[in-house]
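Apart from one protein chain that is not included, each protein chain of the complex appears where it belongs.
== chain A ==
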Amino acid sequence: MARVVVDVMLKPEILDPQGKAVLGAFGRLGFDGVASVRQGKRFEIELDGEATPEAVAEIERAAATLLANPVIEDFTVHVEAGV
């Protein structure tokens, strides 16, 4: 078993209203010193077997096809160690 993690973030030039809402809440709650917040998504994917290069490439295809919309989002894929 291995775990592959896909992190999806809106591209920097795309407005993130949810991140702005969190930033506003920080201010109201007194969490100071925060300049900006961007909110993304994290997918934890458990593989049946080992994280071979082929298995990770398959997850990268899945990320580009389904998990992220490349028009507005960037994604990164990494294998989580010690799972």
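Everything below uses one rule, namely that contacts are C-beta pairs under 8 Å (C-beta built on N, C-alpha and C of every residue); 3 or more make two chains touch, one makes a residue touch a chain; residues count from 1.
Please note the rule applied: contacts and distances are computed from a predicted model.
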#### Entry: Omitted chain (choose from "Protoheme IX farnesyltransferase", "Branched-chain amino acid ABC transporter permease", "Twin-arginine translocation pathway signal" or "Phosphoribosylformylglycinamidine synthase subunit PurQ") - UniProt protein name
"Phosphoribosylformylglycinamidine synthase subunit PurQ"
### Query
Which one touches the absent chain: A:L15, A:A35 or A:A81?
A:L15
### Task
Would you write out the residues of chain A that touch the absent chain, in ascending order?
10, 13-15, 17-18, 20-21, 66-67, 69, 71-72
